[in-house]
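I am attaching a structure below and will ask some questions about it afterwards.
Shown here: the complex without one of its protein chains, the others still in place.
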Amino acid sequence: MNEFVIAYFAALIIASCLAAYFKYTRAFMLVFSLTLVSIIVGIIGGTSALWTITIFAGLLALAAALSYAFREFLIQISRPGLAKELRTAPLTAAFGMFIIFTYAIAGVFAPWIAPHGQAEVIAGAFAPADANMLLGADQLGRDMFSRLIYGARNSVGLALVATIGAFALGAVSGLFAAVKGGWFDQAMGRSADIIMSVPSLIFALLMLSIFGTNLSIIVIVVAIIYSPRVFRLTRAVAGNIVVMDYIEAAKLRGEGDWYLIRKEILPNCTAPLIAEFGLEFCFVFLLIAGLSFLGLGIQPPTADWGSMVRENATLISFGDITPLIPAAAIALLTVAINFVVDWMLFRSSGLKEQ
Amino acid sequence: MGDVLKLILKRLGYGLLTLLVVSILIFFAVELLPGDTAQAILGQAATPETVAALRTQLGLDQPAPIRYLSWLSHAVVGDFGVSAVSGTPVVQVIGGRFINTLFLASYAAVIAVPLAIILGVIVALLRNSVFDRVANVLTLTSISSPEFFLGYILILFFAVNIPAFPAIASLSGSLSFPELLHRTFLPALTLVLVVTAHMMRMTRAAIINLLASPYIEMARLKGVPPWKVIVKHALPNAWAPIINVVALNLAYLITGVVLVEVVFVYPGIGQALVDAVSKRDFPVVQAASLIFAATFILLNLTADVGAILTNPRLRHPK
Partner (left out) sequence: MTRFAKKDILLEIRDLQIQGYTDETWIDIIKGVDLTLHRGEVLGLIGESGAGKSTIGAAAMGYARDGTRISGGSIEFDGIELTNASQAEKRALRGSRIAYVAQSAAASFNPAHKIIDQHTEAPVHYRIQKRLEAQEDAMELYERLRLPNPQEIGFRYPHQVSGGQLQRAMTAMAMACRPDLIIFDEPTTALDVTTQIEVLAAIRDIVDQFNTAAIYITHDLAVVAQMADTIKVLLKGEEVEEASTKEMLDNPQEDYTKSLWAVRSFKRPQKSRPTDGTPPIIAVKNVDAAYPGGAKVLDDVSFDIYPGMTVAVVGESGSGKSTTARCITGLLPPLKGEILFKGDPMPAKYKDRSLDQLRQAQMIYQMADTALNPKVRISEIIGRPAQFYSGLKGTALKQRVDELLDLIELEPSKYYDRYPPELSGGQKQRIGIARALAAEPEFIICDEVTSALDQLVAEGILKLLDRLQRDLGLAYMFITHDLATVRSIADEVVVMQHGKVVEQGPKEEMFTPPHHPYTDLLLSSVPEMDPEWLTTVLEERGVDNIGDAADV
């Protein structure tokens, strides 16, 4: 029993008593369960386990506070309509938006933020961190931190382009299939089925083995692989809209397909499509990261998170977490996007019930 | 029963057709190679004689449709030709590995499927509670993480910091079954984490969707206790979506398995595929792709047939 353990339990117990006294039932249940869990964890893992919990809780609190502040910031700078929407965002969504914002800054301003170039060799292989290199050097002696920043530009940028490609392909064909119907709809549906019947990673590997790992090839292949998902969603959403009487009225008026899509259908399916864009980006991003990890994505010396994990993987067996940082960067962005999308989907489904 | 049989046969036929189209796709994709396949395999430095020899060996001197038919007819009986790199039959390269992959995927599935369905039903029951919110954040985090991230974290914690399991899941030597389970625990756990999260979310959504049905409200207004509402009134109608969820995620396991095999250096078909891709060993790439695609299609087919068989409207026609 040292002072830390005493302070730890004292803080938890006082907090749960306060919560109970002021009738914050949920907070009380949470804090008191944590107290009980801590007793068990403390017995098994000792002081260090409690420290881990403390640090974890602290980080969580920090993230929550940051998200809260960031949401307030967004509310202040956006116009009234949007601000009202933002007020309903849970902290997880605000956290997601903050992360996306940070990544965007890092990606756009990479050359100014990164202290060194992405291919610049400045130290020995696996040199430890120092004042010059925040995270140390990689297997060739390049600055990990700079490569991480550049990775935001390269990995995210590539995934974004591929997602836009998949989206353009899938959404346009989905909208036309819904409006045209008949054989065109059937043919598109069947082709989508075929593409989706091959696992995406396998499909990508097959194509890349044939066409090589050129950046534009990756974009095209990934766009084709993921366009059926967008197609199916767009077709389903637009399919629910084309049966509406206002579409029939417009058709009977003699309006063309393009007018129907642009004026009557698109305004009614923006919400699900935006949410799908987020999800789609996550899939594409993870697929490209997977390919890079297998050495088939962005080629060196361009910095890329997936390949950075692979190149430095050996460090893990020495208990060094450096190779996990780019992997965590990938996970963090997908988590962030998923948080935001989750909120958007919840909102659109919530509105539907009314 | 006639209608159901017809539907199932139709679905089977459609699955077979898809598989056929996919096999055409896989075969002719290789045909798209710029220049000559044999040349591409051997590289620019090869002499014309060796190229010609390889052409005959690969049967490249015959027209493409003929070669496709012969490739397919051999593939159906498990003969995928000869590896362009090692010269050994493809079956020898990937046969045993395919079994290993199936073992790993089943290992993960046996844990993940019951776990995910039970947890999914529980979070659906406790929807909007603290527990549900926490589960939501955790599952979202899990599905957002690349498989290799989860894999390395597990290695860091359970192989390096606490050396309870091996970081490399090699299967060399004769292993007893418990030893096998121990060796492959970390890769299986990685897959379990990813797939459980997916399945849990989808099960929850399927059940919540059902709970909004008027017949569930009717059951509640009949005084049926909550657990019975779920077990007797929701679950019989939830089988179709749940079977779908399971099949979809088993199919997902197949993709995930490639990355996990690489992380844990597990001797499965996924690793063979990745090796073959970097060495441009096309017969192996084709064979592995076809096997993956066939498994994928088979699983989706099972889901569809399952959905047909559990639909009361189809089982008891008018």
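By written order: A and B. Residues from 1 in each chain.
Here is the rule we use: contacts are C-beta pairs under 8 Å (C-beta built on N, C-alpha and C of every residue); 3 or more make two chains touch, one makes a residue touch a chain.
Keep in mind it's a predicted model, so treat the numbers as computed, not measured.
Visitor: Among the chains present, which touch the one that was left out?
Guide: The chain that is not shown is in contact with A, B.
Visitor: Can you say which of B:I99, B:M218 or B:V265 touches the chain missing from this structure?
Guide: Answer from the full complex: B:M218 touches the omitted chain.
Visitor: Using the document's contact rule, name the residues of chain B that touch the chain not shown here.
Guide: Within chain B, the residues that touch the unshown chain are 212-215, 217-225, 232-233, 236-237, 312-313, 316, 318.
Visitor: Can you list where chain A touches the absent chain?
Guide: That gives, for chain A, the contact residues 88, 244-246, 248-249, 251-255, 263-264, 267-268, 353-354.
Quick note on the criterion: only the chains that are shown with their structure count from here on.
Visitor: Measuring centre to centre with CA averages, how many angstrom lie between chain A and chain B?
Guide: Each chain reduced to its C-alpha mean, chain A and chain B end up 23 Å apart.
Visitor: Which residues, counting only chain B, touch chain A once they are in their complex?
Guide: Residues of chain B touching chain A: 18-19, 21-22, 25-26, 29-30, 32-33, 130, 136-137, 140-141, 143-149, 152-153, 155-156, 159-161, 167, 251, 254-255, 258-259, 262-263, 273-274, 276-278, 280, 282, 285-286, 288-289, 292-293, 296-297, 300.
Visitor: Within the complex, which stretch of chain A touches chain B?
Guide: Interface residues on chain A, with respect to chain B: 26, 29-30, 92, 193-194, 197-203, 205-211, 282, 286, 289-290, 293-296, 306, 309-310, 313, 316-319, 321, 323-324, 327-328, 330-331, 334-335, 337-339, 342.
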